[in-house]
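Of the protein chains in this complex, one is absent; all others appear in place.
Order as written gives the chain letters A and B; numbering starts at 1 within each chain.
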Amino acid sequence: MKAPWFDYQAPRSLADALGILRDAGEEGRVLAGGQSLMPMLNMRVADPEVLVDINRLPDMDRIEEDDGTLRIGALVRHADLLNSAAVRERWPLLYEATTQVAHPAIRNRGTVCGSVSHNDPSAEHPSVLATLDGTVLIASADGQRELPAEEFSEGMLTTALEPGEMVVGLRYERPPARTGSAFVEFARRLGDFAIAGAAALLTMKDGVCERARLTIVGMGDGPVRVPEVEDLLTGKTLGNGAACDVFEEAAQIVKASVDAAEDVHVSSGYRRHLAGVMAKRALETALVRAGVAA
Amino acid sequence: MSDLRLTNEKAVGSSVLPDEARPLLDGEGRFLNDISFAGMYHVAFLRSQHAHALLREVDVSRAKDLPGVIRVLTGADLLGKVEPFRAMPNRFSGGESTQHWLAVEKVRFVGEAICAVVAEDRATAEDAIELIEVDYDPLPVISGPREGEKDTSPLVHDTCANNNLIKRKYVRGEIDEAFATAHLVVKRDFSIARKQALCLEGRGCVAAWREGGFQLSIWMSHQLPYVVRHYIAKHLGLPETDVRVIAPQTGGGFGQKASIYPEEFVCAHLARLLRRPVKWVEDRLENMVASTHAREQEIELEAAFDEDGRILGLRSEIWVDVGAYSTYLWSAGMEPLQTGGLMPGPYRVPALQYNTRGVATNKTPTGPYRAVGRPSASASLELLLNEAARKLDLDPAEIRRRNLILQDEMPFRNANNLIHEHVGYMPCLRMAMAEAGYEDLRAGQAAASGNGKLRGIGVACFAELTGLGTTTAVGPGTLLQPGRDAVTLRLETSGVLTIAAALPSQGQRIATAMRQVAADELGIALEDISCLTSDTGMAPYGFGTFASRTAVFGSGAVIQAASELRRRMIALAAFLLEEPEKELSIINSVIKNLDGSKMLTLSDMAERSFFSAKDIPQELNQGFEVTAFYDPKHGSFAAGAHIVVVDVDTETGAIEIVRYVAAEDVGRLINPAVVEGQIIGGIAQGVGEALLEELIYDDQGQPLTVTLADYIVPSALEVPNIELHHANTPSGALGGFKGCGEGSIIGALSGIACAVSDALARRGGDIHAFPATPERVLRGLGVDLGD
Partner (left out) sequence: MAWEQEIELKVNGRAYAKRVSVRTSLGDFLRDQLHLTGTHLGCEHGVCGACTVSVDGKSARSCLMLAVQADGTDIVTIEGLRDEDGEWSVMQKAFFENFAVQCGFCTPGMLSSAIELLKENPDPSEDEIREHLSGNICRCSGYQAIVEAVQAAAAAQRAEVQV
C-alpha cells in the first residue's frame, strides 16, 4: 500500500496553485487535509498525475464571521471549527455536525472544504452547507465563481467543479433568531460514515414554525433537502404536543421521497427507514432547542 | 478488578509488572517490519482478482524491465523446485487440496498469490505489480457451503467430491430414543458470519541466507517458530539444523499466525535464490484476503428435553464455509469438527449426534482463530436453551442450573467423550448472578423497557478446554497432538537464571508468567530471572503459542525443570556450606541454613561451580542447566458465566451493552492483571463477533469488506466496562493452572446473543443470524422495511 508516482507541487500563492491546476487539467488533484485522498493514493485507487498541495497557501485558514454570514477558507480544519468560539456559540448546527466527523487526529488535518469537495453523501459537511443555504466559493485561473450548495453537489463523489478549479472557501447564512438546530446521524461506530442522518433547523414563533430546513444525510447522490417537509412544517403549530403527529408525517414523507441506496452493510429498505427515524429525531431536537417543548 | 499492585509473598498470584512491556512504551519493540539488513530487497505479491479462474497467461515482461526490480517469480518458476502445501491428512477428510505457493494454472480465491516481485523498495515492487498482465479465464464460483456440496456443483478441487473437504457424522448415546420420548423438542437455526483475527500487525518475514552453517535465518511474525522451522526445512529440502526461525515482537496472533502460508516460504526460497536478505510485510489490503478467515457457519440444532427442562439429546447439522484450501497444517477440520464435538459445552448431554461438513468455496481459506468453533457451538445451544426455557416457563438461569455438570458428578464423561474435572461451572454461574444482582435485573426488566427501548438480559455458561496434552488432538481428526513442550532453565555463571522456551508471546506476558513460577519454585528473586521465548536457535523444542496452552505448558515445564535444578543447587550448596541438604533453603537468590548463620549467594555458588570446578566433586557439579518436557496428558477445562444486559433501540436497531458481568474459572492465577487483560480482550473480540464484524462476499466470490472502514471492529466506545470476577477451581495440571486466552470470547458471543434475543422476545421477535446488525435486529422485530 504505497502511493504511485505523481508530480508534487506545493505552490505558495493562490495564483500559482490555479496556474498549476489549469495546466494539469483533468490530471490535477488538490491535496488539502488528505484524509480522503491519501487513503485513495495508498490503495492506488486514485492516480493523479499532478498533486497540488495547497497547505502552503496564505490566508486560507481563516474563519470570518460578518453580519450573519460565516466564511471559511480552504485550509480550515474540522478541529479549527471546534476550537472557534464564534462557531461554538453562534453556529450550533455546524458545530454539532463537526463533533461527529471521524476522530480527533482526522479532524486535526481534514478540511471542511475538502469534505465538501469530496461530496461523500454520508459526510457531515455537504449536508450542513445545504441546510445553512451555503455557497461554495470556487476559483480557477480564469476567475472566481460561486455556486449554491445544491448546485455544487452533482452526485455521489461528484461536484460541479471543473478541471482547473478548486474550492477556496464556503459561506454559510445564519438562520433567523429563535431557530433550533440539530444534526443527528447513525453509524455502526462513532466516527464512521453515517448510514443515515439528518440536519434540521426550525425557526419558531409562539409555537408556530416560521421556517424549516431539513436535509437528509447518506442518501442518493449527495445531501438531500426535503422541500415537501419544509413546506409541511412552515406555518404549522408545533407547540403543546402538536409536533408528534406532524413529525411522524414528515418522517413518512422522507421515507417516501429519499433515494436510499443499498450497500455492502445495509439494504435500501433499512436505510430508507433509518432516514425517517433520523429526520424525526433531528426535528424533535431542533424543536426543543428552539425553546418549544415537544 | 483485583488490586494491580497487590503483592503476595509468592510471585505466583501477584500482578507482577511485566518487564517485557517496557520496550513497547519506548517504541523499541522491534517488530518484524523494524528489522532490516544492508542490501535487503523488498517483496510484494500480485494477487488474484478472480475468485475462480484458469490462468491463461501471466506476462511479467514489463514488470521485469522496470528499474529497481530484481526478480519476478511465477508459479511456474517454483514447479519442481519446492514442494507445494498439502494440509495434514484428516480422518474425516472428503478429499485433499494442493496449494501451490504461487498459483499454477488456476486461482481459487481473490487474494491468492500469483507472482512475487522483488525490488529495491516496496513502492517499486508495487509499481511493478501494476505492470504484470494476467489473462484469466473465469470459472463458475462456489460462494456458499450449501450450494457447494450439491452433486451438480462445480468442484474447487477435482480431488474433492461435493467440495466436502471435511465430512463427519457422529452419534453417541440413544439419540433417536431421546427425541422419541422427549417432553419437548426445540429446533433452531443459527448462523455466524465470516470474520478474521485482525491482528493490528499483519504477517511478514525477513529471510536471510548465507552459505555454511545456519544457512537460513528467518524472522517471522508467527506463533509457532519450531513448527515453521520443521516445514521450511522440509519444503525447501534443507537440513533442519540449517534453519533458524525467530519470532520477534508480534503484533497480535489470535490463531491467524498459527498457520503456514505460502508468502513466507516464497521469501525463504528467494533469500536462497538471490543470496540477499528479503523482506515481505503484509499490508492491510493483503491481510484482509490473504490471511486466514474464520467462522462462517450455518447450524441447525435440535434438542430434546424432559419435563424438567433437562437435556436428553442434541442433534445438529453443521455447514462451514472453509474457503478454497485446507489450511496448512491444521486442515479444514478446525471449525467443522470442533463446533460439532464441543456443542454440549458445560452441560450434561446423554446423547449426541452431529453431521458436520467443511465445504470448499472460492473464498480465502479459514484457519484457527481464537476459540475455534466454540463460540458458534455455544451460542447456538445457549439461544436454544432460552427458547426451551420460554416454552417450559422457566427462567433462563434456571434451565442452565438444571443442566450444568456439577462438581460432585466429576469426573464426568459427556456424550462427546470429553471428561469434565477440576472445573466449577455452577460456581461461575452463581457468582455471576450474585454480582450482577440477577433477580433485581429481571425484576426491573419490564420497567427498563419502553419508550422505544427493549431491555434484554443474557445469561451464558461455557466450557473451554485448555492446555491440551498428548491424549487430545488439537486439530481434530489430524495427527496434531502437540502435547509436549520443553523449557530450559540455566543458572548463568553470575547466578542469574535464564528461562528458554519456544513459547512466543503476542502480548500474553508469557515471560513474566514463567519468571513468576520459576521465582517461587527456586527462591530466585524475580529481577534475577530473564526469559527467552521465541528463537529456535536458542530455545528448546516447543510447539508454540496457541489453543490456550502456553501458560500451562510453560509453567508445568518450569516446575519440572526447577525441581531438578533446585536439587543440584542444594546439593552443591550443602557441600560448599558443609550443611545437610535438608536444612538449606533458597530465599531471594541466597541459600541459607536453618538459623541463617551460613549463607551463600547464588552468584557466588554459580561462579565457583563454573570457574573453580576442580575444588568440587564431579558428581555434585552436574551443571546448572536443566531441560524438562511437560505433558499435562489431558486438557484442563476452564469455564465462565457471562451476564449481559442490553438495550435495543426499536427504531434504529442499535444495541447498547448496558452492563457486562463475567465470572471466570481459569484455574490458579499466575498474574491476575495479565489474566484480566486476556479475558477482557477476549470479550472485546466477542463484542465484535456478536455485533459488528462481518467479512462479506458477493456471489462471484468478490470480497466487499477489504478495508478497516468496511470491516468494523470494536473501538473503545463499543466495548463496555467489564465487571470481571474470579471463581477459580485449580486444574489437575502442574501448578493448578489453566489457559485463559480464548474462553471469554465464547461467553461474549453467547451472552450478547442471548441478551439481544431476550430483548426482542419482549415484542415477540427473535434473531438467528450474527453479528446482530441493526438491520437484522429490526427484521427480527418484524419491522416493515418496505421489501
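Couple of notes before you dig in:
Just so we're on the same page, a residue touches a chain if its C-beta (ideal position, glycine included) is under 8 Å from a C-beta of that chain, and two chains touch if they have at least 3 such contacts.
Note that the structure is predicted; figures quoted are calculated from it, not measured.
Although one chain is not drawn, the whole complex shows that of B:R30, B:K169, B:R567 or B:K633 it is B:R30 that touches it. The chain omitted from view is touched by exactly one of B:P84, B:G144, B:G173 or B:G252, namely B:G252.
Note that of B:E112, B:E149, B:D283 or B:E742, the residue touching the chain absent from this view is B:D283.
Only one of the listed residues, B:E112, B:E149, B:E201 or B:E263, touches the absent chain: B:E201. Seen from subunit B, the chain kept out of the figure touches residues 4-5, 15, 17-18, 21-22, 24-31, 33-34, 123, 197-201, 249-252, 254, 283-284, 506-509, 673-674, 676-677, 680-685, 707-709, 713, 715-717, 719, 721-722. Where subunit A meets the omitted chain, the residues involved are 1-8, 10, 31, 34-35, 38-39, 41-43, 53, 55, 79, 102-106, 108-109, 189-191.
Basically, only the chains that are shown with their structure count from here on.
If you check the complex, the residues on subunit A that touch subunit B are 1-5, 39, 43-44, 186, 188-193, 195, 255, 264-270, 272-274, 277.
By the touch criterion given at the top, residues 122-123, 126-127, 130, 283-285, 651-654, 692, 694, 696, 704-705, 707, 709-710, 712, 714-715, 717-718, 773-775, 778, 783, 785-787 of subunit B touch subunit A in their complex.
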